[in-house]
Structure formats: structure tokens, C-alpha cells
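Omission of a single protein chain aside, the complex is shown with its protein chains in their original locations.
As written, the chains take the letters A and B, and residue 1 is the first residue of each chain.
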Amino acid sequence: MEDNPTSWFMRITVTILFLFLLAPVLLVFPISFSGDQILAFPPSSWSLRWYEALLGNNVMMSAFLTSLGLASVVTVLSLIIAIPASYAIVRLKVTGSEFLFNLFTAPLLLPTIVLGLAILIIFASMGLLATFTGLVIGHLVITLPYALRVLSVSLGNLSLACEEAASSLGAKPLAVFGKVTLPMMAPGIVAATALCFLVSFDEVVITLFLTGPRMTTLPVELFHHVESQADPLVASVSVLLILMTLAVVMIVDRTMGLTKAMASGRAVSMSTVADAT
Amino acid sequence: MMHQTIKRDGVETIGNPHLSLEGINKKYGLVEVISNLNLEVRKGELIALLGPSGCGKTTTLRMIAGLIAPSAGKIAVGGRDVTHIAPHGRDMGLVFQSYALFPHMTVAKNVAFGLEMRGLSRADIANKVAKALSMVQLEHLAERKPRELSGGQQQRVALARALVIEPSILLLDEPLSNLDAKLRDEMRTQIRDIQQQLGITTVFVTHDQVEALSMCDRIVVMKGGLIEQVGTPHEIYERPATPFVASFVGRTNRVKGKRTADGCIRIGSSMIRSATPAGQDDVVVMVRPHRIHIDWNATSTEQDETANRTAAVLSRITFIGDVIQYHFDVDGSEFIVEESTKKSQSSHRHGDKAVLSWSVEDTLVFGADQ
Partner (left out) sequence: MTTATFDMPVGAQKPSSTAGIAVALLLPIALVNAIGFILPVFNLARMSFNEALPGGGIAEAFTAANWTGLLQDSFYIELILNSIMVSLGITLATLLVSYPIALYLHRASGAWRTFLTVLVISPLLTSAVVRTYGWIALLAEQGPVANVIASMGFQPPRMMFNTTGVVIGLTEILMPYMILSLMAGFGRLDPKVEEAARTLGATPFRTFWRVILPLTLPGIALGCLLCFVLSISSFITPKLMGGGRVFLLATEIYDQAIVTLNWPLAATLSMLVLIIFGAALAVYSRVLRMIEG
């Protein structure tokens, strides 16, 4: 097949399409080193001025810290809430557990623009707009379904035998959970952690409805900045965002190996309708 | 329900059973998977629950362990009613078919788990773990993770983990079924030796009759949630209580016959006799293939007090290595006869005539509806 002209045609097509797919992300890196005042590609000169501008930009830096704190709190809460929930649904098999699972993952089926508006209206009446608490709850609405899904799959794939063995060896239910179930769920927990962190850190649409001048996140600030002036500062912030993501992915890779992460990452990305746009 | 009592002839009644199941019943919705099961196990006895898949043997074991609650009935250990005691309070050592080793713990940690749950001191734990591992000859692998072990080694870790807590009862759920044939033979001996050495009461679930016959003091043959027969391996093999037991344990010929007025049984044109009485007119006759003798030269089919004889025509020969199977036609019924193979095999062919004979003692007769 090597000399087949159609296969060459195919390869060239695929290469061009991959370029199309990756171009906008790759372009951000050279632009961030632009020495120009305005956005232009290729830049007429190179410099680190936009990284300096970023460090000197109090709004961006405080939004970055807010995002970091928000994503951390949301991730920890997601695990604390979703681990017991997945246990109740998968292990205790309560009546209607399938319905509950569908209900708790349903927020992912709604477009974020609709969900964001819906939450805005309710939170306005509760005084939760532009508050950290409001943002945490808003983000939990979409991180919990991811966490619940990943953790339930991970728990469901565990054979009951180990837990039964532990209890026959004299472990009380809580000890069985703490010493056997939880450690065996570790890969799922790592995946859920990474996913919740990334989803929360990158969330824009719902957050747009919930933030205000008092309280804003990095992606939202970035959005507003692009809306008003698409200068190379955006590129340096983008590089920061991409590096954050890369760091999280690398940590997951180190902890559980690329293939496993890929497998769960693929399962998750297939199952989502939210987040990307 | 005559097969559910263990108080049959030749089996002494158990005065003070270590484990007893009384009237155990298990239903899933409307489906009854265990019906009125009664069983008593002596202290230090190795008893097998033997049967095809779906017969309820594993369910019974899991009820003894407390992993499943019976719908009705009582389970007692050493006179103590444990029916409503959770698994962690039952003090039973359980070995799973899949071994169920904790993948995130080393071998030593796996074995130590039950002792830690019992709050033993570090020194005691280390001591007992070392002993248990040496018993299964795995001291050198103490720091390995389960995934780094072979199937046989994992199996031995599971055994050590179950035994180190010195349980009142050891429960084995098809422990050898995931091992290859050679290893299975070795482990059979090893498990039996350890069980004898510790004198631990053991319930062994298996679908493999060879395991049950070779390792156990007594065998409980189960089918469809009911006990078919309880007895020593010898009794189960030589005096099966039901046609199911006869055909599940060991190989057997199965031929339909009719009882005649003089107490004999007619198979086609042949008349045979049996030591076991059967009250019905329509009967099933069973004879183990290797208990039949072939006389290639005889022509007389004269019966006597101790032997049945019948004329037969050879229809097929199957060579299976250590055994050769002759398929005979006896008035339209098929009889299989097994003989050990010898180096120089006399050549017999399709259509050869012979006289089959077997002892009246070896003639098992059951009512046809059993």
C-alpha cells in the first residue's frame, strides 16, 4: 500500500487537516513573544514585553489567583461530594439509583448558555452573584457530573470480591471502604481530580453570568479582554493557561500512566456536550 | 426429600456439629435458589459442596460467610447462632476463586490485614505473617505486589491470608479453578496437608468431582438448590443415591429397563439382576464403564448369582491414551466399556461379538422418574 497514490493523497489531506486543527493553539506561542504593540502575525519583532505586562496587570493576576483558588476548592468539594454519592449509587444500589445517576449527570446535557442564564436568575435572588460561594456552587453544578461519572465507572469496574474478602477478614464497613475500596479507586480519583480542576479552571460561559467587577476568573477576564482589545497580552495569558493544563495532564500521566488516562479521558470527552464552546 | 438427611446407613450421626445449617432457604424475588437445606459439619472435617454451576453451592458458601443473608433458616458455628452476624464478626477465612488479593498492598500487608483488623500488636502481626507465609512457602515474596505473582502464588497468598487469622472455619470457593492442570494437582495435596495439619473445619466449593473425591472427608452433591446426597467419597461413588449423583460423579452407562415379576430387570432381550431394590416398573440401570468385563470368546450368557451377562456387538472404539473405550450395542442400548490400554492392543473391529459381564453389586438401579 506504500506506493498507492490514494494513500499519498490521504496523507497529505490528513496533514493539512491536522494543521488546520492545531494552528490556532500553536499560533499563540509565537505571538506571546511579540514585540509589537498590536496583534500581528508574524510579529515584526520579538520580546518578553507581554509577559512583563501580564505580571504587571493586577486585574489579570488577581483573576488568575481567583481561578486557581476556585478550581482547587471546587475540585476538593467535588471529590468529597461525588465519592460518597458514587458509593451509594454503585455499591448500595438504592432504589432508583439509575434515575439518580441520570439526574445528577443531567446538567452536562444542557447547553452552558442556558444553564448559565438559569443559574444567574436564581442566584440573583439569593444574593450569590459575584461571590466566591456563588462561583463554587455554579462550578460544582458541572464538575460533579464529570466526577460522579468517572468515579462510578471506576467503582463499578472494581470486583466486589476484594471488599468481601476484607469484611470476612474482620474489617468493619468503614474500614473496608477506607482501606480497600478507596485505595483501589485511586486511578479514578486521580482522573476525576484532574478533570474537575481543568473543567473549573477553564469554565467561561456559566462563569460569565456569575462574575462581576468584584469577583472574576482568568478565562472570563481573558474573554472580556479579547472582546475589547485582542492584543498580544491575550497570547501570554493563553500560554499560561495552556501550561497549567499541561502541568495537570503531566501529573496525571506520572500518577497513572498515559494509556489509562487516555482511556478515561476519551470516555469522558465522548460523553460531554458541555464546556467546549 | 430423603436425600437431605445425612443420617443414612453407614454414616454416623454427628453429635456435636461444628457448623450447622438448618432449614436454609434463599430466594431472589420469586426464584428459590436454595430450598430447605440442612447440613452438619464436624470439627476438623473437610467437606466439599459439589455440583454443576447454578446448583447453589457458591450461594450456600456465601451464606455461611455472611456475604448473603438467607431468606429463612439458621446458621450456627460451634453452637453459636451466627445467622444475623455481619461477615466481619463471623471469624471465617474465605478464599475466593479470583483470590481477591488487595492489589495496592504487598503480600505481607495482604496477609497482615485480618490481624490488623483484630488489633494485634506489630510484633505479633510480623511473627504470624512470617509463619503463615512460610507455611505456604512464600517467605521470599513478602514484599511483592500481587500483580507480580503467578496464579499459583496468588492462590497461596490468599490461603495464607485466610488462615493467618486462625478462623473457626475455612471457606474455599473454587480455589483451584483458575490454575493449570499440573499446578491444580500440586495445590490439591498442599491444601489437604495444611488442612490436616491445622485440623481446621473446611467447606470447599467445587464443580470438579476429582477435587471433591480426592481431597475431602465428605461430599455434599447439590443440584438445583437441593442436596442430592451427602456421604464419603467412597459412598458417593459406589452407592450414589440418585441417577444424577451416579452420572455427575464418575462416568456411567445409563440404560432404560423394565422390572419383571421375578424381580429381575429386562433390558431388551437380556435379563439382569441388581443388589439395590427399586420399587418401580420403569427403571434406569447404571453401570460404571470400567466395572464391565469383556469376554471376546465366550458365547454363553448364562446368568449366575453374582454376575450379569449379556451378548453385545462392538460398534465403535475410541482411544483416549490411558484408556480405551469400547462402544457396544446391546439390543439397541449403548454400553460403553473402558479398559486400560496396553502396549500390544488386540485388534477388534466394528461388528465383533462379545459377552459383557459385570457384578450384580455394580448394578445400580433407579426409578426412571428420578
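Operating definition for what follows: a contact is a pair of C-beta atoms (placed from the backbone, for glycine too) under 8 Å apart; a residue touches a chain by one contact, two chains touch by 3 or more.
Predicted model only: the values in this text are computed from it and were never measured.
Within the set A:53, A:68, A:158 or A:204, the residue that contacts the chain not displayed is A:204.
Residues of subunit A that touch the chain left out of view are 6, 10-11, 13-14, 17-18, 20-28, 31, 39-42, 80-82, 84-85, 87-89, 92-95, 100, 103-104, 106-107, 110-115, 117-122, 137-138, 140-141, 144, 148, 164, 167, 173, 198, 202, 204-205, 208-209, 219, 222-223, 226-227, 230, 234-235, 238, 241-242, 245, 249, 258-259, 262, 265-266, 269-270, 273, 276-277.
As a working rule, only the chains that are shown with their structure count from here on.
Taking each chain's centre as the average of its CA atoms, subunit A and subunit B sit 56 Å apart. The touching residues of subunit B, when paired with subunit A in their complex, are 65-67, 86-94, 96, 98, 100-104, 113-114, 117-118, 158, 161-162, 165, 171. The touching residues of subunit A, counted against subunit B in their complex, run 159, 161-162, 164-173, 175-176, 179-180, 183-184, 186.
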